[in-house]
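The next block holds one structure in the form of structure tokens; read it before the comments.
With one protein chain withheld, the remaining protein chains of the complex are depicted in position.
Presenting chain A:
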Amino acid sequence: MAAREIPDIKTLLASRRGGSTRARGRGFGRGGPGASREGSETIKDSAVRGTDQDAAGSRVSCVELGYLDDVYASLFATQASTRRLPLLNRGTYVRTSAIDQLVNCFLNTHPSSPKQIISLGAGTDTRYFRLCDAYPSTSIRYHEVDFPTNTAAKLNSIRRHAQLSNKLPLSTHPLPSPQSESYHSPTYNLHALDLRSLATTTTPSPETPSSQQPPELTNLDPSLPTLILSEMCLIYLNPATVSSIIKTFTTHYLSPSTPASLILYEPILPQDAFGRTMISNLATRNIHLPTLTAYPELGDQRARLKQYGFVTGAKAVDTEFIWREWVGADEKERVAGLEMLDELEELDLLLRHYCVAWGYRDGGNGDGGDVFPTAWAHVKEQI
């Protein structure tokens, strides 16, 4: 019983299309016929780079409200902190604490033996600095890989705050000049490069113009047990490129007998109503998630990890499961008490659309080769 007096917004809309009100300042938005492919790729890249500040803001919001304990978060955030909605804080908490748990298990296994962590698209992540505090006696070789603009910004933050630069071996490896984008030391390394340059596909694609030797990653030890982290990073690349990048790490940078693992934090379930809305909402921000449709469910994530060569174990859980099963009762009560959360159904929906997947391979020849199976033996998996 549509009332005749009420205009149908859909019809109105059709007549308004092409009006001048829609374009808003920016010279882009809709990849119209004029926009060159190159241009739209640049736009996408900058949109992806911009996601880092988004994550930093979410982290600060969580820290300020007491969800997370991270004294370094605010040192990297460039924007004034805005309070996120309770459900986003809860989600950020679940994501961060889940990966922390996996990383802690890794570092606590054979604590005396040195270990290596490679964080892809690390952006303003504070994990290295937090681990320095938490594991002062463990030998950790930490690598972060990101776009040069992001690594340069990170170096600037480190330069500005003694709290951060204290954590680096500055006496032997001083900070580089303000213009430089990389930093190298035996403990902490910032590699300024486009991850796509690590992909060595035999068939050149627009993303990987030529098949050449990947660049050298300074201080990357080929034999240390290595954990590769991708928190909302590889999701922005093509599945083939991702596969190639991982292969470069597991076969080129690391010797094939090195125990290695990969932790992914990504959205899942793109086909349902929430997933479809997410894809279209992010598309309006020029953010595209090509691997999302390639690995839509937990099972696909597990299969994918096996395909990458992490054959000893390949597990995946969604973040709703993590909140339910990984977070202890006391901690749940503490977190639930931080903010009133009215959006329960929405939170559930949101948490079910993100997953943490982890896969690992054995070192084979004894002596610490079992570090990953040992570390993660008791981590609950979603059936």
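Just so we're on the same page, a contact is a pair of C-beta atoms (placed from the backbone, for glycine too) under 8 Å apart; a residue touches a chain by one contact, two chains touch by 3 or more; residues count from 1.
What we mean here is this: contacts and distances are computed from a predicted model.
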Identify the UniProt protein name of the omitted chain, choosing among "Urease accessory protein UreF", "N(6)-L-threonylcarbamoyladenine synthase", "Serine/threonine-protein phosphatase" or "Eukaryotic translation initiation factor 3 subunit L". "Serine/threonine-protein phosphatase"
Listed residues A:Y128, A:Y183, A:Y295 or A:Y354, member touching the removed chain: A:Y354
Looking at A:L220, A:M278 or A:V327, which residue reaches the missing chain? A:M278
Residues of chain A touching the missing chain are 1-3, 5-10, 12-13, 16-17, 22, 24, 51-52, 54-55, 58, 61, 64-66, 81-86, 88, 91-92, 95, 232, 267, 272-278, 281-282, 284-285, 287, 333-334, 336-342, 344-346, 349, 354
